[in-house]
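For reference, the structure I am asking about is given below.
Note that this complex is displayed minus one protein chain, with the remaining chains in position.
This part shows chain A:
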Amino acid sequence: MSVSVDIRLKRANKVYNEGEVLSGVVVLQCKEPLPHHGILLSMEGLVNLQLSSKSVGVFEAFYNSVKPISLLSSSIEVARSGKIPGGKTEIPFEFPLQAKGNKVLYETYHGVFVNIQYTLRCDVKRPLLAKDLSRTCEFIVHCQPQKAKVSPSPVSFSITPDTLQNSRERDTLPKFLIRGHLDATCCVVSQPLSGEVVVEHSDIPIKSIELQLVRVETCGCAEGYARDATEIQNIQIAEGDVCHGLPIPVYMVFPRLFTCPTLETTNFKVEFEVNIVIVLQDDHLITENFPLKLCRV
């Protein structure tokens, strides 16, 4: 006897804002009538924090001393115990998206040390000798658009051997001049990062120019806080020794789920940075770092 349970949200993109109503159907499909002890639907929003082994001890990291923060939790019984007829049954449901107490619904974010996730879970309780059926479905929460106007302010940069920090061999460095600008460092998360890079001059041919998107996650805990920067993605914008003096577009789409508006709470922080990485033919790496402030409008 095969039974399938599915949760279908009304919105195809599964994106909801706080205060909206989450609606959809539970779809049950079975060949024969299915007896059950009730169908339960629960909604949950959790922030999972994990300490990196780098900042705390290995064991502590493993046994994760930080408790998850619950943002949202509610459940309803969509069907009393009884029998579901054979065939396809759709049970519609609705949930108001309301945060617990005085909490705020943070935007969905999949990171390394911080995860903000919202799920719907459907459990079909069944009589003895039959396994309970369950199905989970993630939905995505976008935080409320910020009211404040974000005025894009371009940021120019110019990279020469002299502007480099932490370079031990400044004298042996080849000469180069790379200029450019980012249209803004205060970015809308749904719009791409844009700008230009111009290789004005370089003694050694360029091998590649890349955009590295980095997340900076900070977790506060009893012992202090841990701050870790990890790469989200690396996008190549130039390959080979590009034409000097010709502006090369900087363009990067912020990946969904892996980015969210910059978040700062009492317990944790999620920030983003972008590095413009220039790889020279002799594998020298030149990196210029830009902290970003992401927001949603």
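As a working rule, contacts are C-beta pairs under 8 Å (C-beta built on N, C-alpha and C of every residue); 3 or more make two chains touch, one makes a residue touch a chain; residues count from 1.
Following the convention adopted for this analysis, contacts and distances are computed from a predicted model.
Asks: Between "GCS light chain", "Dolichol-phosphate mannosyltransferase subunit 1", "Signal recognition particle receptor subunit beta" or "VPS35 endosomal protein-sorting factor-like", which matches the UniProt record of the unshown chain?
Replies: Its UniProt record gives the name "VPS35 endosomal protein-sorting factor-like".
Asks: One chain is left out of this view; which of A:Ala184, A:Val242 or A:Leu292 touches it in the full complex?
Replies: Result: among the candidates, A:Val242 touches the missing chain.
Asks: Return the single residue from A:Ile7, A:Leu51 or A:Ile209 that touches the missing chain.
Replies: Missing-chain contact among the listed residues: A:Ile209.
Asks: For the chain left off this view, which of A:Val21, A:Val104, A:Val253 or A:Leu285 is in contact with it?
Replies: Of these options, the touching residue for the absent chain is A:Val253.
Asks: Which chain A residues touch the hidden chain?
Replies: 10-13, 25, 90, 206, 209, 233-243, 246-249, 251-253, 255-256
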